[in-house]
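I have a structure I would like to understand better, so I am pasting it below and will then ask my questions one at a time.
Removed: one protein chain of the complex. Kept in place: all other protein chains.
Just so it is clear, A and B label the chains in written order, and each chain counts residues from 1 on its own.
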Amino acid sequence: MFNDIAQYFRTDTLPHIWCPGCGIGTITAAIVRAIKTLQLDQNKVIFVSGIGCSSRMPGYLDFNTIHTTHGRALPFATGIKAARPELDVFVIMGDGDSTAIGGNHLIHASRRNIDLTAIVINNSIYGMTGGQTSPLTPHDKRGTTSPFGNLERPFQVLELAKAAGATYGARATAFHNQLLTKLVIDAYNNSGFSLVEAISQCPVSYGRRNKFKTPADMLLWQKEHAYKAGQRIGHEDDFEIGEIFRSEAPEYTKEYDKLRQRLKEVSR
Amino acid sequence: MAMQKFLLTGTGGQGLILAAIMLAEAGIYAGQNVAQSQSYGPEARGGASRAEVIIGDEDIYYPKVERPDFVLTLSQEAYKKYGLHLDEEAILIVDDTQVTEVKPRSKNFYSLPITKAVRAHFGSEQSANVLALGVVASISGYLSMDNVLQSVKHRAPKGTTEQNIKALEIGWKMGLKAGENQENKHCQNEGDES
Partner (left out) sequence: MSNPKLMQGNEAVAEGALAAGVLFYAGYPITPSTEIAEKMAERLPLVGGSFIQMEDEIGSMAAIIGASLTGLKALTATSGPGFSLMQENLGYAVATEVPCVVVNVQRGGPSTGLPTSPAQADVMQARWGTHGDHPIIAITPSTVQECYLLTVIAFNLSEEYRIPVILLMDEVIGHLREKVVLPDQLTIVNRKGPDVPPGEYLPYENDDSMIPAMANFGDGYRYHVTGLTHNQKGLPTGNPEVTKPFMQRLTQKLNPYLDRIQMVEEVLLEDADLILIAYGCSARSAMEALHIARGRGLKVGLFRPITIWPFPQKQLEKYVGRKFLVVEMNTGQLAGEIERIFGNKAVERLNRIDGELITPKEVLEKIGGLCNV
């Protein structure tokens, strides 16, 4: 299972810190398989992350990797991409990371339509710090800071990015691993800001507070509630997987380069 | 020439900061040290505005103007704020349309038709700043017309250079004439006293 992608890992950093049953490991493998399929130059791939469980991923990967501050992965990535557009920049964020403290950066990266491949690993909770409520914790569900159930409503993160101007959005889960690889490939191939929501399970900080007995129960939940476009919603927890939206818009670094060329011609 | 300190005052939007920049740059063309600053308020338009220029052949340490040698005032409000408490030797130049209520001043006072002249020549008050610059620079007598012309050409907004050169020439002449009149007046006065 692992040998096919071992070359993309800093194997001396393993084992990883994620809990048994966590979905981030399988999601990591799905993302790395996308890079393998795309045959990207390992020296030109950049992984940028924020803070949280999922943001530990780049440390295990053998690329140019940067683990930044909480919520700030996107502006760091924006600086990297704007400085050297030829680099392939992947951004790994958690749900709290990308939609609470980093929410403003998310909508502005979308608006700019800068060519980043961003992946939000959504486990519905702040996992690393023990299970506090995040902006993607579903209504009524429990976290340590919503011990009586979450009063607030969650964001629909893909709708948010779409409304803000992102040009590609897709969703898969830790369970739908091969689909996730395909969607990351499509996201990479979109010239513009692409967001993939990867739904994950956090058995320790979320599951055990919300009536999931085992990690397998959570994976089953992912399987049963996911549907493809056109299918009917049977339950209020159901969610669509696959490509959710796609559109055409000018990409930021290409526009900037056009500006440079235009000014060069004028000065000539 | 030691140090000459100018205060250009009026209303935000009259272009006096630009006039001050041109004045300072003319000082550099004349081989002098300069310091130019302005008091900033939140308003880019309206309100009393103040731009400062120090020109001198010595090092300029404190960059702000405390006791100006020349004060230009293009609005009544600015006159009240900046034109009332001047040294005896300071030269005060006001626009005769905009500044109508003036405390009597025995000497070093010029009330000149600056806005009238721009209106007559250009049909609007655009370039009043550069015409006023011409007046101030020529009355001060510390800079050559060439140096000021050079900075006006360099700093005038695109498409306005010709009009501004014309405005400078008109202002320069207005200043020279006013200076001559005042000197004659002084001579007469001195004659009277002796």
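Throughout what follows, a residue touches a chain if its C-beta (ideal position, glycine included) is under 8 Å from a C-beta of that chain, and two chains touch if they have at least 3 such contacts.
The structure displayed is predicted, hence computed values, not measured ones.
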Chains shown that the absent chain touches, full complex: A, B
Among A:Thr78, A:Thr99 or A:Thr167, residue touching the chain not depicted: A:Thr78
Which residue of B:Asn33, B:Gln126, B:Ser144 or B:Gln182 touches the chain not shown here: B:Asn33
Absent chain, residues of chain B that touch it: 21, 24-25, 28, 33-38, 40-42, 60-64, 66
Missing-chain contacts mapped onto chain A: 10, 13, 42-44, 46, 48, 58-59, 62-69, 72, 74-84, 86-87, 104-105, 108, 256, 259-260, 263-264, 267
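By definition in this document, only the chains that are shown with their structure count from here on.
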Centre-of-Cα separation between chain B and chain A, whole angstrom: 62
